[in-house]
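As you look at this complex, bear in mind that one protein chain is not there, while each of the others sits in place.
Each chain gets a letter, A, B and C, in the order it is written, and its residues are counted from 1.
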Amino acid sequence: MDIGLLAQHVMNGLMVGMMYALVAVGFTLFFGVLDVIQFAHGDVLTVGAFTALVTFLGVRAAGVGSGPILLSAMVVVSIFAVAALGMLIARYLVLPLRTAPALNTLLITLMLGTVLRESVRLFYPQGANPKPFPALLPTNSINIGNFNLRLDNTIMLAAGVMVIIGVELLLNRTKLGLAIRAVAQDEETARTMGINFLAIVLVAFAIGSGLAAFAGIMNGFYYNEVNFGMGLYLGVIGFAAAIIGGLGSIYGAILGGFLFAALQTVGTVALPFGSAYKDVFAFAVIIIFMAWRPTGLIQEKISERV
Amino acid sequence: MTRALKAAMAILAVAWLAAVVPAEAKDKVKVGFIGPLTGGVSANGLGGRNSADLAVRLRNADPKAKYEYELVVLDDECKPNVAVQAATKMAAERDIVAAATHYCSSTAIATVDVYHRFGLPVVVWGAVLPDITYRNKYPEVHRVNGTMINQNDTNAELLTKLGYKTFAVIHDTTDYGKGHNEYFSAALAKRGGKIVGTFGVGSDQQDFTAELTQIKALNPEVIYFGGLTPIGVRIRAQMDKLGIKAVFDGTSGIVSDAYIQGLGALAEGTLAFREGAPTDKLPGGKFFMEKYAAQKYDNPPEAYGAFAYAAMDLILDSIEKVGPDRRRVIEDMAKVENRDSIIGKITFDDHGQNTVSLITKYVVQDGKWVVWEDSEYASGKRKLPRQK
Amino acid sequence: MTPLLEARSLTRRFGGVVALGQLDLEVAPNEIIGLIGPNGSGKTTFFNVVTGIYRAEAGTVSFEGNDITRASPRAIYHAGISRTFQRSRLALPLSVFDNIMIGNYKRLNQGLWFNLMNRRGFKREFEASYRAARALIEVFEPWLAERMFEPVAGMTMINRRRIEICRALISQPKLLLLDEPSAGMTHDETTTLMDEILQVRAHARNLTIIIVEHEMGVIERITDRCVVLNFGLKIAEGPYRQIAADRQVQEAYLGVA
Partner (left out) sequence: MLPGVVAQALATLYLITLLAVERQLLIIGLLGLAVIAVLGAYWLGWLDPVNRSFADREDVLGVLALVAACAVAAFFHDNHFLLLLIVTVVLYTVATLGLNIQFGYAGVLNFAGASFFGIGAYTSAVLNAHSAVPPLLVLLIGGLIAALVGSLLLLPVLRTRGHYAALVTIAFALLLKAFLEVNDVLGGPQGLQVKGMTIRGWAFNDNIELGNVELSFYMNYLVLSLALLAVAFILVRRLERSWIGLNLDALRLDETAASCFGLNIVRWKITAFTLGNFLIGIAGALFGMVGGFVAPNNYTFADSLILVSILLLGGVGSPWGSVVAAAIVIVVPEKLQTIQEYRFLLYAVMVIAVLLFRPEGLLPRPARNYFPGWRP
């Protein structure tokens, strides 16, 4: 396969992988602080994308034409709105179920996902149809053989990298991050150390959901199209990526995200019997992987006092 | 009993009749509609339901109508098992005389046996899989829209005539997409076009850059797409992202306002094919559009609204003619020939398939689906990508 | 005569920390051994290695002359060693009877056919086990015997301990490992529990016990012999009076300067 084509595949893989990673980081954050899977995460992403879209339409209707302002408005509004949504979910759906078995949390968030998805479909005007997403980023591009490098993709990729680095710094360099990791390590001890458990959980959910919103916007700009079902698939894949990486580990999640993207690309490109089987391939690999590495790539610390 | 009493009763009876008859009490007749009201393609389902509903309303508003009709609507979620349940419910309810059913081929093919068993006359309004009418010879099952065979012949013919030689095929892995792939490949082979690559994709897939990058390397002149609007929009958008210059050649599945709304300017130059004459070309079509708009439904009729309307109208016609009786309606439907409708003349062959010879070619021009013949592309004013 | 349990230079580390270093230990049949030492001195680790939950890195454990160093927890239970846990590990939603029966695994018929199809046979076994469990728990607390089918969740600490000990005893093991039975109980409660344990022992022929305990009173009262661990090393061994007088032990453990 010629080099330009390869480069193209790598670029696509990076873009998609970045989105998967952003979603997966959310899953792993939630699991870190509460040992739960927030399965509505994918649909939270959808809400993020649609919030951004609505903001765009609103601000433009208000007569603002300049791209940068529109762009920043979309990002800011969407991220904050969705972060708030995340906190609400944590406070009123996840925390109340702490004593119940883990499956209950899994199911209640799955159902919440349905609620969010169906609400977008039913209450957004003609929400059942795909919606065009504005292209606000510079779209100039250079062609190197078969490789077509677009400025907007590059910008998004860079932005994604910066966001991830930001989260990494936040978790490892700040007091807040320390508190989050403390809660993740051992709740009781963290409490006794005078950490406000509730606050930390809410913050973690805010951050995770904010990331989802960002991924949603990125998704919108990348495909110039959003639809009510976009989150469902991304949610499952994000979850898979987080698991592959090893729940509770940020790096694992990022790794898992890019791995899954790679898996799909390979499934499409390299499989002899055509791209139709790429999902079969991807999920088969995952099952086999789980048999080989039952707790993911980056082993989750299991400290069982006997 | 005494004569006086008899007289009194007679008078009463007359009086009663006099009182009742003028206040013409039409008896109620139930007719059914089934389509996907939830899930990915619900836009088309809702459009179809509204159109069928429109047909019923207009008929009820018509003073000449013999009966007052009530529309019973069920959801098949575009899932066969759900469809079988809905079909059973409708067919088993004896006072539903006939129904317009199914947009998704998978649901239509799953339910034909049910209709046959319960003897419910149905008119399929959207599903295009040939087997629905041709696998069995059920007198109950009819279809106003054509099959995907007709579509793909016309499609291959036009594109080869325009001088295109190399094609890449993307189809979703539902029976709709797979069927289209099959028939288009066959039709194209007859006309000497070459398929450089075929890609099956999931009907809920979001990212197509991997497939499209492959296609870019194969560098076809045309990308043929067998699938429905949602992923059609995504694929067209992502073609642009990867800077692929090729004709986007779709099927009836993307002939919808949603497709253009979803893409904006990018939709320009997309080709698609659909059975029946274009709605607005027909005397009835204009009328349909106006009436539909007048009802202020919250969804557009979409590609097959007109067919749903025609199917329901056909049903109402024959009920008016032979009365609310399933068996008689079936007999009457068998005789349908050159029946005028908003989708053109309807003639059922011995399989109950509308033998619409006419397939309309569409191209998107300035954000509208324009009939090919009167488009600026046909006149040569505009050119499709890579057109010689 | 051969010792019942014999550990030879048993070693286990966690990261850098030595939890067990070259530990040698012999337990004769019918002995009651007290295993004492400050927190983190390796007492519980010893139990976990013996019962096969942790792997030993070096050294051997043998039981009745057979090497069980690499054996699985199951095998070790079947060999006749059973235990209690430092923080109670009962199945809280289950009834008292169920919890005791969990300990009775090897003596119950586990066949699919027997359990599903042969209800008559099962009923016989069930009633027999009920009587056994009841007899056992009556030694501890008649009150519990009346509540065999109530969930454990509602029970007090001492009763949970009793149930846990019954779970360990119902299979009539040769060696019983008691991991801090007094944890979370008052002094008086502990005393009662110890009386009860001694009673049970009187009933059961040749039951050997190793007990990890902080309450020196308990140790003094019931053990024939003590082994003192510190940082995973054995620093003293002998009857309580003797090791209590041992200087090293006092420094390491009793905290006497």
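Points worth noting:
The definition used in the following text is that a contact is a pair of C-beta atoms (placed from the backbone, for glycine too) under 8 Å apart; a residue touches a chain by one contact, two chains touch by 3 or more.
Note that this is a predicted model, so its numbers are computed, not measured.
Although it is left out of the displayed model, the omitted chain contacts the following shown chains in the full complex: A, B, C. Within the whole complex, the absent chain has one touching residue among C:A28, C:L108, C:A132 or C:M216, and that is C:L108.
Remark: the omitted chain is touched by one listed residue; of A:I243, A:A261 or A:I298 this is A:I243.
Touch with the chain that is not drawn comes from one residue among A:L136, A:M218 or A:A276, which is A:A276.
Within chain A, the residues in touch with the undisplayed chain are 31, 37, 93, 96-97, 99-104, 106-108, 110-112, 114-115, 118-119, 122, 236, 239-240, 243, 247, 276-277, 279-280, 283-284, 286-288, 290-291, 294-296, 304, 306.
Residue positions on chain B in contact with the hidden chain: 37-38, 42, 46, 73-75, 78-81, 84-85, 88-89, 91-93, 105-106, 109-110, 113-114, 117-118, 129, 131, 173-175, 178, 200, 202, in rising order.
Counting the whole complex, the residues of chain C in touch with the unshown chain are 51, 53, 72-74, 77-78, 82-83, 85, 89, 91-95, 98, 101-103, 105-106, 108-110, 112, 115-116, 119, 122-123, 126, 130, 134, 148-151, 167, 171.
Here is the rule we go by: only the chains that are shown with their structure count from here on.
A comparison of C-alpha centroids places A closest to the centre of the full protein. At the far end from chain B, in terms of centres built from Cα atoms, lies C. Listed for chain B are no residues, as none touches two or more other chains.
On chain A, the positions that touch chain B within their shared complex are 1-2, 5, 8-9, 12-13, 15-16, 121, 125-126, 128-132, 141, 143, 146, 148, 150, 153, 219, 222-225, 227, 229-230, 232-234, 264-265, 268-269, 274-276, 278-279. Those residues of chain B that touch chain A in the shared complex are 40, 42-43, 46, 173, 198-202, 204-207, 209-211, 213-214, 216-217, 229-230, 233-234, 237-238, 240-243, 258, 261-264, 266, 298-300.
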